[in-house]
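Moving on to chain A:
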Amino acid sequence: MDAILDILEDLKSGEDYRGRTDLVDARVLDSLTILALTSELEDTFDISIPAVEIVAANFNSLEAIWAMVQRLRDEDF
Partner candidate 1 sequence: MKSYFSLMVLGLFVPAAVALYQLAPRRARPLVLLAASYAFFWSISGKLLAFLLFSTLSVWATGLVLEELQRRRAAEMRDPDVDRRVVKRRFARYMRAAVAACVVANLGVLAALKYLAFFEAVAAPLLAPLGIEVPQGGLRLGVPIGISFYTLSAVSYVVDVYRKTSPADHNPVRLALFLAFFPQIMEGPIARYNETACSLWSGRPVTAENLFGGTARALWGLAKKLIVADRVNVFVKTVFDGSASVDGGVVALAAVLYTIQLYCDFSGTMDFAVGVGRIFGTRLPENFRQPFASRTASEFWQRWHVTLGAWFRDYVFYPVSLSKPIKRLTNGSRHLLGNRMGPLAASGVALACVWFGNGLWHGAGGQYLLFGAYYFVLIWLGGLMAPLAERLCPRLGIDHDGAAWHAWQRGRTLVVIFIGELIFRASSAPEALGLLGTLASGFSLASFADGTVFSMGMDAADFGVVACAVAVLAAVGRLRERGAHPVRRAWELPVPVRAAAMVALAFVIVIFGAYGGSYVPVDPMYAQF
Partner candidate 2 sequence: MMRVARGARRVLGALAIAAAVIALLALSSRVVMPKNNQTEFGQINAAANGVMGEPADTIDVLFLGDSEAFSSFSPLQLWGEQGITSYVCATSAQRLYYTTSLLARALENQGPRVVVLETNCIFSPMSVGDAAMRALSDLFPVFEYHNRWKSLTVDDFVGPVRATWADDLKGFRLDHATQVKPADATTYMQETDDVQRLSRFNWLYLQEIKRMCDAAGARLVLVSTPSTVNWNMARHRGMAQAASELMVDYYDLNVGDTKVEIDWSSETYDAGDHLNLSGAQKVTSAVGKILRGSYDIADHRQDAAYDGWNDAYARYRQRLSQLGAATS
């Protein structure tokens, strides 16, 4: 999960990502940022994120992003 935090801070610094559950709802992550984030996550964790996963529930908090990454990793073995 620290890897995700690093990616986020690299993409958009100056925000506190820990402990928040409203990253999408509060528009901290806008659509372009999410796209860049997706690209990074795919590279870093060797997964493929389809469009169906781009929902607020999966990106609203660090925990949610990590859960999605893990799930996609397990699904593809």
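The candidates came about this way: all candidates are chains of the complex that A comes from, given by their letters.
In this section, a contact is a pair of C-beta atoms (placed from the backbone, for glycine too) under 8 Å apart; a residue touches a chain by one contact, two chains touch by 3 or more; residues count from 1.
The structure displayed is predicted, hence computed values, not measured ones.
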Query raised in the report: Number, please: which of 1 or 2 touches chain A in the complex?
Result: 1
Requested in this report: Could you pull out which chain A residues touch candidate 1 in their complex?
Outcome: 10-11, 27, 30-32, 35-36, 38-40, 42-43, 49-52, 54-55
